[in-house]
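Left out: one protein chain. Kept in place: all the others.
Letters A, B and C mark the chains in the order given here, with residues in each chain numbered from 1 onward.
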Amino acid sequence: MAEHLGLSDAIFRYVQDGDTVALEGFTHLIPFAAGHEIIRQQKRNLTVSRMTPDLIYDQLIGAGCVRKLLFSWGGNPGVGSLYRFRDAVENGWPAPIELEEHSHAGLTNRYVAGASGMPFTVMKGYLGTSLGEIAPHVRFLDCPFTGEPVAAVRALNPDTGILHAQRADRAGNVQVWGISGVFREVVMASRQVVVTVEEVVDVLERRPGDFVIPSMAVTAVCEVPGGAWPSYVQDHYERDNDWYRKWPEVSRDRDVFSAWLDESVMGA
Amino acid sequence: MAEHLGLSDAIFRYVQDGDTVALEGFTHLIPFAAGHEIIRQQKRNLTVSRMTPDLIYDQLIGAGCVRKLLFSWGGNPGVGSLYRFRDAVENGWPAPIELEEHSHAGLTNRYVAGASGMPFTVMKGYLGTSLGEIAPHVRFLDCPFTGEPVAAVRALNPDTGILHAQRADRAGNVQVWGISGVFREVVMASRQVVVTVEEVVDVLERRPGDFVIPSMAVTAVCEVPGGAWPSYVQDHYERDNDWYRKWPEVSRDRDVFSAWLDESVMGA
Amino acid sequence: MPVWTADEIMSVVGARLLRDGMSCFVGIGIPSTVANLARNTHAPNLFLIYEAGPLGAKPYRLPLSIGDGELAETADSVVSVPEVFNYWLQGGHIDVGYLSAAQIDRFGNLNTTVIGPDYNQPKVRLPGAGGAPEIAAHCREVTVIMRHAKRAFVPQVDFVTSVGLGPAPDTRSRPGFRGAGPINVITDLGVLKPDPHDSELTLVAVHPGVEVQDVWDRTQWPLRVATRLEVTDAPTSEELAALRDLKSRS
Partner (left out) sequence: MPVWTADEIMSVVGARLLRDGMSCFVGIGIPSTVANLARNTHAPNLFLIYEAGPLGAKPYRLPLSIGDGELAETADSVVSVPEVFNYWLQGGHIDVGYLSAAQIDRFGNLNTTVIGPDYNQPKVRLPGAGGAPEIAAHCREVTVIMRHAKRAFVPQVDFVTSVGLGPAPDTRSRPGFRGAGPINVITDLGVLKPDPHDSELTLVAVHPGVEVQDVWDRTQWPLRVATRLEVTDAPTSEELAALRDLKSRS
């Protein structure tokens, strides 16, 4: 059963140095506020997983929280590069990071296997690619029925999955609608689940295209209005595309980035 | 893109003698009218797949349409036996049928693998059971990462998936809500998909808990109000529990069953 | 003094094992009665999952079938069958499952498939596995509820539909099942639990008025009896009233 907590309490309790954490949300519902709280609490040596690192992991990497990054597409969508990510990979600043790189389908299926309580699952992918040679949690098998080669991808079970949603009720049931990405899979695969929400309500009025995650599968719910900005929350606020377009200006230079971080995250 | 067809045309075109067909619907939305049309058109040597054969396959078996049955729970829920199924298995009447028997999870995952375009998928099951010894499309593998044993179940890709839903629009998009079982998986796994619906409407008003199957994934839509009776259609009609309770009376005896079939299905 | 039927004593004793807030995978028949009795009495926050997809169902009437409309309409959420089996059950989110069977053996293996030695020429063709093998494998614990009939309590089941606790010591660890298996067997005569040393089912309690000899008479193997055999607390009039109220609605 989910407990209602303040964001700083939830991050303090459920993210420890060295943990594997997944802050997911596919363009929609990216848990920026929770990411900033991780930065403020100066968590270190995290293994962080996200299909699209996006600005949130660019910030975590630049702030020195990350030891290892699992990802499948590391750009600023429609804009260009993630400069803090590139600076860490290309120049080891502020510290070298280890990469575990997948295709979207591959990382998705690592979550699917984790959610399914299986040690692995199978897919048609990685075969013939250079990714198949470098990805550490991919092996190749032959189908026991047809002999066809398939890729086995290892289950990923984060210590803590961190997500943002539209609403929760007092009992901790969580309601989501719109693009949901791997929301369900991260909830089911993670040992602990922290969900920030736009609002806590008495009754979750169901609506088209929504789903509800029962409280039973959630560890902590934190009411954080605006917690996904500058990404968006359907029926609450739009994606701040201007801020995404402006991010290169903030992040390209180490000093400019560090000043922004001090002022806008650490000082917030 | 789905074509709107009459039920008899759809069954005539998309079910051939010897085909593998899946008429699914988990208690809810069982496509009885389509099953009766298969009986009227005297299709033969079908391989039929359903998690719960229910009355619909009891009828198809008793009518002599079935050569092989894939299933995972063959009872009359809350009532008792399926007598036509038992008579075929125990006494070969009206003809012997071959069984391929699974657990719910196993047959579900055969559909999941089929929907995923994979030759198989993996699960924790069958291990240690007698089912694992008799099921022909189950093999055991060791996880390439941990060495744990897992079961591989082979993909099932029916020639035709047949389903019932609440609504479709003129373009053939199909809307479903309530208990959906393996609806999506059968749609995605089948070479051809026939959906009977309660009503065809101009616009699918979305509603809580629903999903829409795009027309692109459907072959034929048939407007058949009441087409799931005596099972139920949420927000249209209730399950006819009295008829389920009465079914043993109709089906226990071969002659009584045959008379019922002639009058209520063949003569309808 | 209250009197009760076989189904009533099984339901009441079964319901007492459920603690509030547990997640419970519910089959039709007595399991559904047991879970809803507990929910209507001491465990109002019991989280019921039916295999058809309803999560957090709160039926007012007992359903006839596993997919009845009321289950979906009262649920917190309705998910697909693959999600139920792969994510919720295999994923390890369920505390307790209830099972019944046509045969149970001395190690809690269950048969719901065929009676007779030859699968292809069965004496009786039963409904089959359904969700039982995965409930037996993946729930943190399993309670078996069935009438104590002599033809049902056999030394070794004809067909292992759902895996119990033995005879081999690695019966559950070899396939990597995460659940503890059938740690309670409730019948209309008493309660059996596995011996901690070798997992053989042992009679640990009889219901009021039942003698050990009655249990032996209806068990095909020499059933062990616990040194300190308990007597089940009789169903209270509150328990029976709640149960009969629930049944009368259905």
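Keep in mind that, in the parts below, a contact is a pair of C-beta atoms (placed from the backbone, for glycine too) under 8 Å apart; a residue touches a chain by one contact, two chains touch by 3 or more.
Treat the numbers as computed from the prediction; the structure is a model and nothing was measured.
Shown chains touched by the hidden one, complex as a whole: A, B.
Which of A:Pro119, A:Gly181 or A:Gly227 touches the hidden chain is settled by the complete complex: it is A:Gly181. Only one of B:Ile11, B:Leu46, B:Leu99 or B:Ile213 touches the absent chain when the whole complex is considered: B:Ile213. In the complete complex, the residue from A:Arg86, A:Arg207 or A:Arg254 that touches the missing chain is A:Arg86.
For the options A:Arg13, A:Arg44, A:Arg67 or A:Lys124, the residue in contact with the chain missing from this view is A:Lys124. Although one chain is not shown, part of chain A still touches it, namely residues 26-28, 51-52, 71-75, 77-79, 81-82, 85-86, 89-90, 101-106, 108-109, 111-112, 123-131, 134, 148-149, 178-185, 209, 232, 234, 238-239, 241, 244. Residues of chain B in touch with the missing chain: 1, 115-118, 173, 184-185, 188-189, 211-214, 216-217.
Assume only the chains that are shown with their structure count from here on.
Averaged C-alpha coordinates give centres for chain A and chain B that are 38 Å from one another. The distance from the centre of chain B to the centre of chain C, with each centre set as the mean of the Cα atoms, comes to 28 Å.
Touching two or more other chains at once are residues 86, 90, 138 of chain C.
Residue positions of chain B touching 2 or more other chains: 123-124, 148, 209.
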